[in-house]
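One structure is given here, and the rest of the page talks about it.
Missing here is one protein chain; the remaining ones are kept as they sit in the complex.
Naming follows writing order (A and B), and every chain is counted from residue 1.
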Amino acid sequence: MELFISQIFNGLSVSSILLLAALGLAITFGLMGVINMAHGEFIMIGAYTTYVIQNIFKSNVPEKFFDTYFIVSIIMSFVIAGIFGLILERLIIRHLYGRVLDSLLVTWGVSLVLQQLARTIFGSSNVSVIPPSFVDNNLKVTQLLSFSYKRIFILIMAFICVALVAFIMYKTRAGRNVRATMQNRAMAASLGVNTNIIDAGTFAIGSGFAGIAGCALTFLGPIGPTIGTSYIVDTFMTVVVGGVGRIVGAITGSFIIGMGTSSFEFFTSASLGKVITFIVVIILLQIKPKGIFTISTRSLDD
Amino acid sequence: MKSFMRKAFSIFTAAAITLSLAACGGNSNETEGNSSSTNSDTVKVGILHSMTGTMAMSEMPLVDAVEMAIDEINENGGVLGKQIEYVLEDGASDSAIFAEKATKLLTSDNVATVFGCWTSASRKAVLPVFEGNNGLLWYPVQYEGLESSHNIMYTSCPPNQQAIPAVDYLYENNKGDDGKLQLFLLGSDYVYPRTTNTIIKAIAEEKVIEIVGEEYLPLGHTDMSTVLTKIQQTKPDAIINTINGDSNVAFFKQFKDAGLTANDIPIMSFSCYEEDIKGMGAEYAEGHLFAWNYFQTVDTPESTTFTEKYKALYGEDRVTGDPIQDAYIGVYLWAAACEKAGSFDVDKVIEACESGEIEYMAPEGLVTIDPETHHLYKVARIGKANAEGQIEELWSTDERIKPDPWLTGYSWAAEAGLGQ
Partner (left out) sequence: MESLRNKISGRNIVAILIFLFLLTAPFYMSSFRTNMISKYMCYALVAIGIDMIWGYTGILSLGHGVYFGLGAYCMAMYLKLESSGTGLPDFMTWSGLTELPLFWEPFKSPVISMILVIAVPTILALVIGYLTFLNRIKGVYFSILSQALAAAMATLLIGMQKYLGGSNGLTNFSTIFGKSVYLPAVKSAMYYITLAFLIGAFVICSILVKKRVGKVLVAIRDGENRTRFMGYNPAVYKVFVYCLSAVLAGIAGALYVPQVGIISPNDVNISPSIEMVIWVAIGGKGTLIGPIIGALVTNFGKSIISENFPELWSYFIGFMFIFVILLLPGGIVSLKDVPRRIINKINLYKEKKMDNEKNKKVLAKRQHN
């Protein structure tokens, strides 16, 4: 029983990490149709931002307030990654709307450049981030059953971010404009929506959420120039399996892949668990060629 | 008319491409012109490490160490009166590129020797290149053994100088109350962890050691929750950790978060050193065990000057460690062999190495090239990480161990099908 609960928790935790990492992609890829292979590098930017903020706090802020660095980091990761996203959109992506597959190849080049940039600035070694003390513990229920605060924190953070995105997209005017632009650009433009601003803003927000994911991932993983590469496949699969263009799709996708990976891994091995998950995804796509949640449309050729 | 212009332009483009390709090829012809690697006052050597990709993180410090050794030797008058000049190549964390660049170093640059490689995959990829072109490689990283090429000098250790003493140490010090040592084997999914664990399992047959779990993680894996659940479930006396690179950071971080400490279950790491500890934060590694031949804290005058120099050159926050040291001593051993041979010729240098007289007072102590196996006589050490991220020596072998990559000295090896 303990084992079962702890494995459920592991699965949930993996899902929440995936969800957080894929949320930005659900916006840039799901809504805008930009296949951003540099998404992983935005996660990296978030992680490095956290590292820099931590170092600034270390040398300038009295020790008892040190923990507050993390709150600043979350905001700054969002802002910095968002700014990078904005620059990328204005310089490159905006020339590629309608050339979906070209955007994939160009952003692959962008990811090479950003990785090398990180290597030039911060060196090729990993850097370390000290987590704030309030998460540096764990909730011990029994001898075998314990929940790490960091994982709980990430779970909550993923929840808040999803709620935030859902709120923006479905309850605000800006969100309505975004959805309108993505669904029918010409119509939206003729009704007075400035689609240029919407494009830039949406891409920046999507990138910003990747930054937040990077900030949260400093808790669990390494922080180095290549961290982005390990998330890129999983995040794209998350978005695609759940169904492109729907927040609920991203949630479902991350749940399936997260739960799948950790349970297959439990019964077999980490490598085999991964392979089985990939195969399950391939089979799932055979049954649901456009993901689990699809936006119904009358158009034939899209 | 228009179509004519287009045609003319396309011919022009094609010609330009052809010419530029030919020019690139032509350039290399020129370099191939000088058949010897030396001209009047310099000798050319190659450095071949990953400077991009996932392995760059591990390999870049080694490039620094080799460059430092070369500069030191040059300041002291060079080798055989010649200054060393180096050609840097990037293996890009990809075996096929390692093979290509090794061929380039040996056939186009005609280097006298090459210092490089980290992963077993890259070494195995360049091995036929070095054997086919009769080159000489100095390989600086501990590995799974079962290899001794005529054209490679191994400046780090095979399992009998690291893994086997480490298991012996755990057997002496970490046995459970029932006199049995329960081990959990955890590694990245590639050849070094798998072969090392095969060796450990063979030892386990001999002694009262029980292997309670064996797990391999894909390279770059960062979620350890399920593996940690398996560890908590099996409650081993110790974990043998052969994880490589990035995943170490994730493993140590999440190990602590799961509420486990070094007192409950110590982790004995074979592939994780001071540089990795720096990358994860000292608090996560504190109290855990590390098996190497050299730690930055090793107390010899050579070690102190080595570390001081390294820090002065590359920054106060940098650390040294076993692979960095092994890359560094490779250059000195090569220089010593050249001096003895009186030549840079690969055959003569290898012959000198096989004289059994090539030795060097390294930071870790005196090392000598073993004529039979091309490995080094070394002391094995076990250390514990402290709060500063440094590893303090707990135990070491009294004498230098003779390298035994083929495990000929162990009866269990032949039974398990290991060895020759």
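Note that in this section a residue touches a chain if its C-beta (ideal position, glycine included) is under 8 Å from a C-beta of that chain, and two chains touch if they have at least 3 such contacts.
All figures in this text were calculated on a predicted structure; none of them were measured in a lab.
Within the full complex, the residue among B:Thr42, B:Thr107 or B:Asn386 touching the omitted chain is B:Thr107. Taking the complete complex into account, A:Val106 is the one of A:Ala81, A:Val106, A:Val127 or A:Ala188 that touches the chain left out.
Within the full complex, the residue among B:Val43, B:Ala92 or B:Ala285 touching the omitted chain is B:Ala92. Within the complete assembly, residues 2, 5-7, 9-11, 13-15, 17-18, 21-22, 24-26, 28-29, 32, 51-52, 88-90, 92, 94-96, 99-101, 103-104, 107-108, 119-121, 124-125, 127-129, 132, 144, 146, 189-191, 194-195, 198, 216, 218-219, 416-418 of subunit B touch the chain that is not shown.
The missing chain lies against subunit A, touching residues 33, 35, 37, 92, 95-96, 99-102, 104-106, 108-113, 115-116, 120, 229, 232-233, 236-237, 240, 244, 269, 271-272, 274-275, 278-279, 281-282, 285-287, 289-291, 300-302.
In the analysis below, only the chains that are shown with their structure count from here on.
Centroids of subunit A and subunit B (each the mean of its C-alpha atoms) stand 35 Å apart.
Residues 3, 6-7, 9-10, 13-14, 17, 115-116, 119, 123-130, 138, 140, 144, 146, 148-151, 219-227, 229-230, 261-262, 265-266, 269-271, 273-274 of subunit A are the ones that touch subunit B when the two sit in their complex. By the touch criterion given at the top, residues 51-54, 56-57, 60-61, 189, 215-218, 220-223, 225-227, 229-230, 232-233, 246-250, 253-254, 257-259, 275-276, 278-281, 283 of subunit B touch subunit A in their complex.
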